[in-house]
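Every protein chain of the complex appears in place save one, which is left out.
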Amino acid sequence: MPPRRSATFDEHAIAEIRRAAATGIYDIRGGGTKRKVPHFDDLLFLGASMSRYPLEGYRERCDTRVILGTRFAKKPVELAIPVTIAGMSFGALSAQAKEALGRGASLAGTSTTTGDGGMTPEERSQSKTLIYQYLPSRYGMNPDDLRKADAIEIVVGQGAKPGGGGMLLGQKISDRVAKMRSLPKGIDQRSACRHPDWTGADDLEIKILELRELTGWEKPIYLKMGASRPYYDVALAVKAGADVVVLDGMQGGTAATQDVFIEHVGIPILSAIRSAVRSLQDLGMHRKVQLIVSGGIRSGADVAKALALGADAVAIGTAALIALGDNDPRYEDDYRALGTTAGCYDDWHEGKDPAGITTQDPALSGRLDPVLAGRRLANYLRVVTLEAQTIARACGKSRLHNLEPEDLVALTVEAAAMTRIPLAGTDWIPGL
Amino acid sequence: MLRTSSDTREIDLLTTSVRDLNATLQAFGSNTRSDEASFRVLTPNGAHAIAVGIDAPLNVEIAGHVGYYCGGMNKCASIIIDGNAGQGVGENMMSGVIHVKGDASQCAGATAHGGLLLIEGNASARCGISMKGIDIVVKGGIGHLSGFMGQTGRLVAFGDAGEALGDSIYEARIYVRGKVESLGADCIEKELRDEHRAELFALLKQADEAHKADVSEFRRYGSARKLYNFHIDNAGAY
């Protein structure tokens, strides 16, 4: 008889127990959930056939524009494509990587977003449309940058860790990062999980009022949250006065947090979108308060599915980093030296990224050419957009935003139940 | 808008909206001379976001109690609140002076980067939370969790401090004359050396309390710096 391995105490579980016993610290890593969860792959589009007519590729237009922040802001954000770049901080990323994101997004006609660490001049100058995050830590927060931003994103949480604060370990607190954050160099930065001067939607309503007063009611106010109780959370965001809701699923990445948080808190984005949309619809605010979803968006198919489920736009983070060159196999030797392999590297907090993206080490970050990397990101964004348009045209839509839930079917019972999309070949929606 | 004899403009919030008031104040650029414009705001009645986002050395006096975030993100202006201030007075202030004649509610001076916040009465919970360079002088007591995650700047309390003073503090310095209910994680009492007496004296002088309070009566609190880099033996503090 061959020896039998336990399904419960599998290789990974045993290794983690050993690691915890040896080091006395929980596992910290970057990225989003790595285990398989129901995702957009479990949905399929019903292309046109006899009952509907498709549009001709390239020749017949399929509009991709989106306007965000039409509820209260005097100057809404207008984007050429509904694929935005998610908030990632200078600190977590190198200055070169931030610059490359700005270049790529601007070429493709979309926005980038700052992160927990303030706004760098490089990013402001490269990003045509820049969303300024307003986080619990308020590192580097100042009224001048607030006024330079095109929109303000109040961050309540993120999909990788709803209910958790930030974590940037000492290795990445370089002189410049430390100065921007008013912290001593080299210490662990422990960001708070709640905002320092408001708690709850009733007080957030007053905070949003203040931010609008600070910026002359010009800028859209986004509210970003991790997906956990999307129906109620989105309703409260609307009642607090947000212009745009950003909903991040558990596949969404983080610069660094506890593995247990990433893998066990929050829900997949697939399971969150319909509840969020229903919440907006129940309040009569769908399409009036725009919904941006994120967490594991990889392709134009994912974008099209998110939009069909009712989102107005998506945000990408991990995919954008990969487009820049993150986890590139050409650095395989370096990844091996770090005890990993290209495609698996997630110790972003250690600042040793061979690709020069999630690091503050000048030798490593110098490896990333911001112009070239920006070009790669723009290429990727264009492909994603073309893919989404291909699907939309096949469904007979002259606008990406005319995709609707009825264009979809579910491949699995789980996906059908989560999205309230019928199981393929049936009219059955479990639980309805 | 009325003009009084001494070139102080009066804006009454009974007849003017907070939006119009703030637009008026924000219209002054950073090249404004410090004696160019003075305002007196009447009937604030606890309204929120009064005098936020000023970027000029204006003098603004508010005749009464204000709501949340008064003087938020202030730069250069001198704001006097002739009453109590609600939550987050002077939040994220960059420079200038905010002088609260009464009490301040929770989170006074939250995340503020610079300037002076002077509170004649008491400040409640989380005074100076996440402070990033501001000086806060409170002539009364301060509530629980004051100086929480204070990064830099100075927090002075003449009265008592509530529970968990300076919890998870970084490099902010806290001076308290009264009783401290308890210290938060990683906050310890530190020796009051001559340089601290000098620093404190300068702060008292700004608060118009020099020679009225003896700097040696204060005790100094700051970071033990044990949470600066994770160590399993300190896990209980997390």
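Order of writing sets the labels: A and B. Residues in every chain begin at 1.
The working rule: a contact is a pair of C-beta atoms (placed from the backbone, for glycine too) under 8 Å apart; a residue touches a chain by one contact, two chains touch by 3 or more.
The working rule: contacts and distances are computed from a predicted model.
Here one chain is missing from view; checked against "histidine kinase", "Cation acetate symporter", "Glutamine amidotransferase" or "Outer membrane lipoprotein-sorting protein", UniProt names that protein "Glutamine amidotransferase".
Within the complete assembly, B:86 is the residue of B:53, B:72 or B:86 that touches the hidden chain.
Touching the chain that is not shown, out of A:10, A:202 or A:406: A:202 (per the contact rule at the top).
Touching the missing chain, out of B:125, B:165 or B:227, is residue B:125. Only one residue in the set B:25, B:47, B:110 or B:136 touches the chain that does not appear here, and it is B:47.
Residue B:67 is the one among B:53, B:67, B:128 or B:166 that touches the chain not shown. What subunit B contributes to its contact with the hidden chain is residues 45-48, 65-68, 84, 86-87, 102-103, 105-106, 124-125, 143-144, 162. One chain is missing from the display, and on subunit A it is touched by residues 194, 199-203, 205, 229, 232, 235-236, 239.
In the analysis below, only the chains that are shown with their structure count from here on.
If you average the Cα atoms of subunit A and of subunit B, the two centres end up 36 Å apart. The part of subunit A that touches subunit B in the complex is made up of residues 23-25, 137-138, 141-143, 146, 169-170, 181-184, 186-188, 190, 192, 196-198, 203, 206-207, 209-210, 213-217. Touching subunit A in their complex are the following residues of subunit B: 18-19, 22-23, 26, 48-49, 52-53, 55, 67-69, 72-73, 75, 87-88, 91-92, 94, 106-107, 110-111, 113, 126, 129-130, 132-133, 148-149, 151-152, 168, 170-171, 227-230, 232, 235.
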